[in-house]
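Only one protein chain is missing from this complex, and each of the others stays in its spot.
Letters A, B and C mark the chains in the order given here, with residues in each chain numbered from 1 onward.
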Amino acid sequence: MNDKIKLARRIAWAAGAFSLIVAVLLIANFLQTKLNDPIDNKTIPELVKRLSENPSDEALKQEIRAFDLMARKAYFTSQWQIRTGGYLLLLGVIITLLAVRYERSAKSKLDAVDILKDESALDKVLAQKWIAALGVFIFLAAIVSGILSYNAIDRYLVVENAPAVSEAGTTASSGENALDNMDQPSSGQLAAGDTVTANVVTETPSSSSLAEAVAENAATKTFATMAEMKANYPFFRGPEGIGIAYQKNIPTDWNGTSGENILWKVKVPKPGYSSPIIWGNKLFVTGADASARVVYCYDKNTGKLIWEASADQIEGSPPSKMPKVTADTGLAAPTMATDGYSVFAIFATGDVLALDMNGKRTWAKNLGVPDNHYGHASSLVVYKDKLLIQYDTNKGGKVMALSTASGDKIWETVRGSKISWASPALVNTGTRTELVLATNPTVASYDPETGKELWSMNCLSGEVGPSVAYSNGMFYAANEYAKLAAIKPGSAPSIVWSEDEYLPEVASPLAVNSLVFVATTYGVLACYDAQTGEKYWEQEWGDPFYASPVYADGNVYLADQSGKMHIVKASKTFELVAEPTIGEKVVCSPAFGDGRLYLRGTNQLYCIGTK
Amino acid sequence: MSDKTERKGMERRRFIKRGMQATLAVSLGGVAVASFMKSYAGEMVWQIDPFKCVQCGRCADECVMMPSAVKCVHAYALCGYCDLCGGYLKPNANERSTAAENQLCPTAAIKRKFIEDPYFEYEIDEELCIGCAKCVAGCTSFGNGSLHLQIRHDRCKNCNECAIARVCPADAITRVPANQPYLIKGDFTAAGDKAKKDTSRMSDNN
Amino acid sequence: MNRKLVNVFLVLLAVAIIAIILFDFLRNKAGDRSENRFEYNIDELRHVDSTLIIYRQVGQFPVNAEKLSGIAVSGDEIVVIADHLVLKYDKTGSEKFRGQINFDPTALAPDSNGELWVASRDQVFLFDAQGNLLKRSNSFGDHAVITSLAVSGERIYVADAGNRIVYQCDKQGNIVARIGEKNPGKGVSGFVIPSPYFDIAIDDSGFLWAANTGRHTFDNFNADGSLRTSWGKTSIKIDGFSGCCNPAHFCILSDNSFVTSEKGLIRIKLYDQHGQFKGVVAPPDQFGKQDTEAPDVAVDSDERIWALDFVKKQVRIFEKK
Partner (left out) sequence: MKNKFLKYSLLIAGWFGSIHGLFAQAQQRFPKPEFESGYSQPQTTTPFPRALWLEYFDVFVLLAVLSLVSWFALKKRSRKGVFWSSVFSVLYFGFYREGCICSVGSIQNVTLALFDPTYAIPLSALLFFLIPLVFTLFFGRTFCAGACPLGAIQDLVALRPIELSRWVQKVFGLVPYLYLGLAVLYSATKSDFIICRYDPFVGFFRLDAQFIMLVLGVLFLAAGIFVARPYCRFFCPYGVLLGWMSRFSAKHLTITPKECVQCKLCAHSCPFGAIDEPVAEPAHRRKSVKHLMLVVALLPVWAILGGWAGSMVHVPLSRLNPTVSLAELIVKHPEVKEDQNNIDVRTFMSSGKTTDQLVAEASEIQRRFYRGSWLVGGFLGLAIGFSLTNLSIFRKRDDFEPNKANCLSCARCLDFCPVKK
């Protein structure tokens, strides 16, 4: 009997040791295959890469094949080892178990449990205490971890659906603004005869207390005068959106590669084709990609980024699926607008964002994602307390005015128009201010106060990108595949002359000094007589013009896509002033400050001026 | 007296016991009936919808089986039998041969066999296939999409909850009735056809 | 065995079990594993050296339809077939004509006087400029899958991918000759068409070219159906044709250059009539990363290339730089 027990014990020990060894080997093998998984083999891809550089290297091919074969062999061997080892281990464990069991049952007839000796009544009390303690502990731990955990999803929903919170802040801040504005020498002394200014004087309600200002924040909002607008560069193509800048001493000589006359340059973090705008010491541009739509505010003197603000968490905004836009339009094509109190930006997502000059959001809304196969590109303008937005999409066109203070819709006019990418012009035609829009097929004018259509003229076709020009009582509209038309506005508008030799596709025409300039995508700048349409000159450079020509300080500034700025005298004879370059691609139109020119390349934003 | 209380206690206990028995039996019956209303006499198995699959590679790593029970299958009826096979050759393969440096499959599980000029047959060696879907990606973008992943039921353990389904980014793995255990391309189509199939499956249940 | 030791051992085991379960429970989640070590990566091939790109896009316009299927240039008009529609555009992209047809169009070819041949899966139809049906052919059979049409003088060529053959028909739709059937005597090895992409075109001299997609070649036939010449190159590299069945579409310029369009890795390229690679019209990175479908291409009298982008639902216009 004893011998049998001994034998069983020996077998148990032997089988146990065997199992242990097999187990250790198995684990080692497992780790080894894990480390040297042939699928993660680094050598073969390396060799294949070398082969692709030298495609006919037979020796290398042989080497790869040999290596590959070896790796596979090793892998299958270890697979076999693991499988066999698994069976061996199982066998060993079974033998050990049987042996131990036999030994134990042989030793004593019955295998009893190793018993504790303790008082059962005491045990019960202890058990109760422990259970209660454990229960309380678990629940407390749950409560604490619940409190500590952050519910991003709930927060997202709350922020999305509760504009009330942000509105409260807005009211207060715009109230302050309103009060601040009272102190500003806003209207009286400035440019008499300017109707915009005159309107300001009559329409600004005076408010005396903060309480009142807060109560009627929209009504008390003051707005910039035309003179202020002209002193700055608030919109795409200047304060009227027609390509006329009023700044002086504009540089004509620089070089982006050598750095000559480049006062500063910065890389705008996100791409965009919106042109810069300027107010006071601040310069604004937008940038966007699928992850975020952002407004950047730079110090116009130093190029320092003062603040940036994202157009995020806007109700109705497409959070993940960006509208399909083409690469040459992007999500941030429209240029911003400012009235000196707020800046406004719109993106191809249909998000409109209003920020105060410190980057704090005043309001934001989504106009509905525009159905636009390139991407929404029409820029913004501000008229008094209204932000004017042209919203021509594939689903039909409309133009609307939003309150600059609250974003509420003041008026909206549905246009019988097709989609367009042109930006609005806001022109005082002598008796009134008109908002003029170009699209397929019309050039139409609206009263910016009410949105009523003042006049319209069918003269365009195709996909209209260029905005209108204005000079001396006449509007000029043009588009590729259509024509260049000089329109006499009024209740019965008429086309005074038209021309179709040189037509722009993207760049807007410019009218100044009784001349009309047209810049084409095939690299020609043509100059016509504004009254008769007689062509004075044409000049071909070859690089396409996407940026619009802007008139400043006696010259026309026109950047081509290579980054070269063609500075031409605005005169009947072609007179090239200079052709400096920034050395990178340009599709944005320049912005002007006194003595300065600001230009956004595809990569960097440049400030040009004499040092 | 003690006898009496004891008997009373006994009776009470028996009453409680009977009552609890009844309660348990009734609730068990309730669960049974409620589940039975939604039961399905057949068996359900896991399968991949090839039209949802995004070739993320997780089938190779996440299956409880090693190597995975997910294999690439070849719908011969859809194959173009091309010489230049996007599922077999590396995108920038050195030449159109079976040499190791040209094969896309990390385990060389695809066999290429010449049939007649210019046709080649491709066959999956399921012993080697690990279900990584690399060839599926190649075939889908360059070829006819005849290579696709399926769960092979001779290997699948039909786990209660498929370990791959849990991490599948596209929710491509679903339960299908065991009498139609495959969603092989060609027999099975996306979109409109599938809707039809689904409704028929629903009516099978009733 | 020592009771205390056993207790310690058990506590350790309990801790290990709980740790393993918690660790796995918290770590092993769907979103936590993002890398794919089996990634099929062709990003490198999507990039093309910019010096090779000899065309640039000069315009585009949207096609207002669901499912586009082909494009052709007819005189000054751009004709697009889609859904159950024939759409005509002027060169500025303005829609001039929108006609309903009662079949799914698969291919089209303009004829003189603004007449238009349109194919369904197994039939060919002739419409006048106003969209009135003038003629229709008999069915080309159950196996027929017509993918392309071409007109040369009094003959119309019908490419049938299902039967892997090009029919030469008269204008009544009667089959005059069968081109491309395997015939070693004529030097014709037969078309290899692995998927429904089989395009044909007529060159300047009136000869028929067919894209033998399974072999990545262009085959050129005499009027009698014998093989005149053939060229092609298989390669994923820019100068060859990639994938299992390319070029999916092509058209021929007036100087007999070929504009080819490939699926899979989408690219539009230019070859001379002898197959010499001349340059790239549109490289892969001008198309979406997940897109795989080759645009149909057509050329106008100004040598501008009109490409029908099926994914963006656009006509994209390319012009020589």
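List of remarks:
We take it that a residue touches a chain if its C-beta (ideal position, glycine included) is under 8 Å from a C-beta of that chain, and two chains touch if they have at least 3 such contacts.
All of these numbers come straight from a predicted model, not from anything done at the bench.
For the chain excluded from display, the touched partners among the shown chains of the whole complex are A, B, C.
Residue C:Glu293 is the one among C:Glu95, C:Asp272 or C:Glu293 that touches the chain missing from this view. Annotation: of B:Val45, B:Cys85 or B:Ile130, B:Val45 touches the absent chain (contact as defined above). The hidden chain makes contact, of the residues B:Ala75, B:Ala109, B:Cys129 or B:Ile173, with B:Ala75. Note that of A:Gln128, A:Asn472 or A:Thr532, the residue touching the chain absent from this view is A:Gln128.
When the omitted chain is restored, the residue from A:Pro318, A:Gly396 or A:Pro441 that touches it is A:Pro318.
Contact residues of subunit C toward the unshown chain are 1, 3, 6, 9-10, 13-14, 16-17, 20-21, 24-25, 29-32, 34-36, 66-70, 103-104, 106, 120-121, 142-143, 145, 161-162, 164, 192, 194-196, 290, 292-293, 310-311, 313. For subunit A, the residues in touch with the chain missing from this view are 30, 86-87, 90, 97, 100-101, 104, 110, 112-116, 118, 120, 123-124, 126-132, 134-135, 138-140, 142-143, 145-147, 149-157, 160, 289-292, 312, 318-321.
Panel shows subunit B; residues 17, 20-21, 24-25, 28, 31-32, 34-36, 38-45, 51, 54, 56-58, 64-66, 73-81, 115-116, 119, 121, 123, 140, 144-145, 152-154, 156-161, 163, 166-167, 169-170, 175, 178-179, 181-182, 184-186, 189-193, 205 of it touch the chain omitted from the view.
Everything below uses one rule, namely that only the chains that are shown with their structure count from here on.
Taken as a graph of touching chains, this assembly is fully connected, with contact between every pair of chains.
More contacting C-beta pairs link the chains of B-C than the other of the two pairs A-C and B-C.
Centroids built from CA atoms put subunit C at 34 Å from subunit B. Touching two or more other chains at once are residues 92, 106, 132 of subunit B. Residue positions 39 of subunit A each touch two or more of the other chains. The touching residues of subunit A, when paired with subunit C in their complex, are 39-40, 114, 324, 326, 373-374, 394, 440, 461-463, 480-482, 505, 521. Residue ranges of subunit C in contact with subunit A, taken from their complex: 3, 37-38, 58-62, 91-94, 312, 314. By the touch rule above, subunit B contacts subunit C in their complex via residues 55-58, 60, 79-86, 91-93, 96, 104, 106, 117-119, 132-134, 137-138, 141-144, 166-169.
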